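Quick one: the structure is below, questions incoming.
Every protein chain of the complex appears in place save one, which is left out.
Letters are used for the chains, namely A and B, taken in the order the chains are written, and counting of residues starts over at 1 for each.
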Amino acid sequence: MYDTPFRAERDVSAKDTKIAAREVQVYYGDTHAIKDVSVDILDKTVTAFIGPSGCGKSTFLRCINRMNDTIDIARIEGLIEIDGEDIYDRRVDPVQLRAKVGMVFQKPNPFPKSIYDNVAYGPKIHGLAKNKAELDEIVEKALRRGAIWDEVKDRLDAPGTGLSGGQQQRLCIARAVATEPEVLLMDEPCSALDPIATGQVEELIDELRQDYSVVIVTHSMQQAARVSQKTAFFHLGNLVEYGDTDKIFTNPQDSRTESYITGRIG
Amino acid sequence: MSDAANPASPAASNNGARSIHTVDARTKKRNASEKRFKYYGIAAIATGVFFLVVLLGSILWNGVSAFQQTYLEVPVYLDPERLDRENPSSATTFTYNPLIAEAVWERAQELGFGDEFEDEGGMSPLISASAAAIIRDRVIANPDLIGETIDVRILAGSRVDGYLKGRVDRDSASRDRNIDVAHLELVDAMQENGSIRKVFNWDFITGTDASESRAEQAGIGVAMLGSFFMMLVVLGLSLPIGVATSIYLEEFAPKNKFTDLIEVNISNLAAVPSIVFGILGLAVFIQFMHLPQSAPLVGGLVLTLMTLPTIIISTRASLQSVPPSIRAAALGVGASKMQSVFHHVLPLALPGILTGTIIGLAQALGETAPLLLIGMVGYIATNYPDGIASGFLDPNSAMPAQIYEWAKRADPAYYERAWGGIIILLVFLFAMNAIAILLRRRFERRW
């Protein structure tokens, strides 16, 4: 099944805007890391952020669920809305926001707990299950969505850290979807994985699109081309170009995008 | 910016079930528990700091008064009928005691206390037992004084000192056999008149320990010398041995069982209770080698063994922090391994080694338990060492041992001395740590 490179569906014309960002600025101390970024991210779509290292794509991603709050020196200006609600509003509790906007990280980071507890952690803290049976159901559903159920169903009590790298990352995705988020942020989810595991995760991402708005940061242009419908190209903190993936890769408007895609900068 | 990134309007508002602008009940509960947890943390820090403040506060509160001492200033008539000008040393302190008491009694009469005290015998609680010896020494040094009236400043008795410092009051004096309320009245009058005064107590810092009944005379000076000689031993032995061990382990030791054995030994020694080192000192240095008891040399040897792991651990850390490129550079120009270590690595690691050594010394300076076992307690340090050899070999006390000794004595006047001793000890420790921190700041190197 990996013989032919996997390729996602392209048509996204009729989707709603899920996340809207307007003139977002991010400063790390004195460094102006994100400059004037405005972008609309669609629901039930995979959006890829590409660009050379240090271009700000991960930083911008971390703004969307306010993970930058955990960094003391980070300062964010501008407007980011999810479903029309400003996420930097005073009334917003980042904890609640993050339940709605899940995140998967570059390096698989399962907790040193059992597989079951890893997945059950989110539902437990957010109080999603009334009883053990419901929790079991949520965990199974999440593991199935994470496309790892068949591999781990017999050893749910085994530590999550004992899985292989690809399994760990799928476990982390299952863990993220267990809290029933509406948006899933993925920060280079495949960069620590081998090609086969990468293929599995990419396929999973495409499936997740049925229910979520997925935003994925990636180093690999091939990956962006394979999994996303929309692509945003970042360069030196600016959002240079944003549009349909096919268009960006075949007919970029900006010369910087073209240089990057053809391998002249990066 | 491309056209695609500039949409007409933000996403349509969708205040569904999961609006993030209203905080749901569960999140409120979770945030409350978050706050509680954070307050536990703050409370823990506050408790720790509170303990520190109470500890330092009670040291200062109880100890500062040790740096003041009450003195009597009275003219003493050196009666030639009782003192022999030709042979001044023939008169013992028993001859001088009444002379002093009479002088004080006279002052009491002048102040209108003639009725309360019928003779000079009632004056003895006011006068330190050490006063006679001091005047006697002065007369022996200068026999011409006999027959004259000299103004002397002598130590007041410890109860009087306690009264001026608030340790003794009328209530406790009425229950005390050693002093009466009338004495305190007299002290008040004499203080007003200027013949009893509190002055800065140099003798506490430089003086010798005194016997159990003369708290007012006791000083920590000799014990300080004892500590000093001990620290010389510790420095002289633990620095070279510690540095040599670290150099061997870091730079030369092959990876084998023997090296592992040394490493395990060092890390375990660092955690052996200090009292066990005391047992070692007693059994090996005193019982087996017959080194003298209570000698700073033995104390220094025991503390050296205790300090070595600290120094080795910090020296190894600073040797490790010298980058391998320095070693490679030295070897590359044809230096031997030994030369690369001694000419390049060691000098670069030196600030770190010194910092670690000072901190190790500070630990050793405050250590008490092993000193108890090698006889540094129970010895009353009343003599200054005569010279360097005697400094190392003659029985002496050490600052922490002296403090312990004072804390054990029954007279509460000694508690004040113990607290005062702690202030001096802590001043040394803070100074040493400050030097270590300065050294680290000054020479800290980022590779």
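Rule of thumb we're sticking to: a contact is a pair of C-beta atoms (placed from the backbone, for glycine too) under 8 Å apart; a residue touches a chain by one contact, two chains touch by 3 or more.
FYI, contacts and distances are computed from a predicted model.
Only one of "Thiazole synthase", "Phosphate transport system permease protein", "Potassium-transporting ATPase KdpC subunit" or "ABC-type polar-amino-acid transporter" fits the UniProt record of the hidden chain, and that name is "Phosphate transport system permease protein". Residue B:Leu280 is the one among B:Leu83, B:Ala101 or B:Leu280 that touches the chain missing from this view. Which of B:Val181, B:Leu232 or B:Ala253 touches the hidden chain is settled by the complete complex: it is B:Ala253. Per the touch definition above, the residue from B:Lys38, B:Arg85, B:Arg170 or B:Arg441 contacting the chain not shown is B:Lys38. Interface note for the absent chain: among A:Ala21, A:Ala99, A:Val227 or A:Ile261, the touching residue is A:Ala99. Within the complete assembly, residues 65, 67, 70, 72, 95-100, 102-105, 107, 109-113, 121-122, 125-126, 172, 175-176, 179 of chain A touch the chain that is not shown.
Residues 30-31, 33-34, 36-38, 40-45, 47-49, 51-52, 54-55, 58-59, 62, 240-241, 244-245, 247-249, 252-253, 261-262, 265-269, 271-280, 282-284, 287-290, 305, 308-309, 312, 336-338, 362, 365-369, 372-373, 375, 377-378, 389, 400, 403-404, 407, 415, 418-419, 422, 425-426, 429, 433 of chain B touch the missing chain (whole complex, contact as defined above).
Note that in this section only the chains that are shown with their structure count from here on.
One finds 61 Å separating the Cα centroids of chain A and chain B.
Looking at the complex, you find that chain B touches chain A at residues 1-7, 10-16, 18-24, 26-27, 30-31. Looking at the complex, you find that chain A touches chain B at residues 16-20, 22, 36, 38-40, 79, 81-87, 89, 91-93, 95-97, 100, 125-127, 182, 232, 238-244, 253-254.
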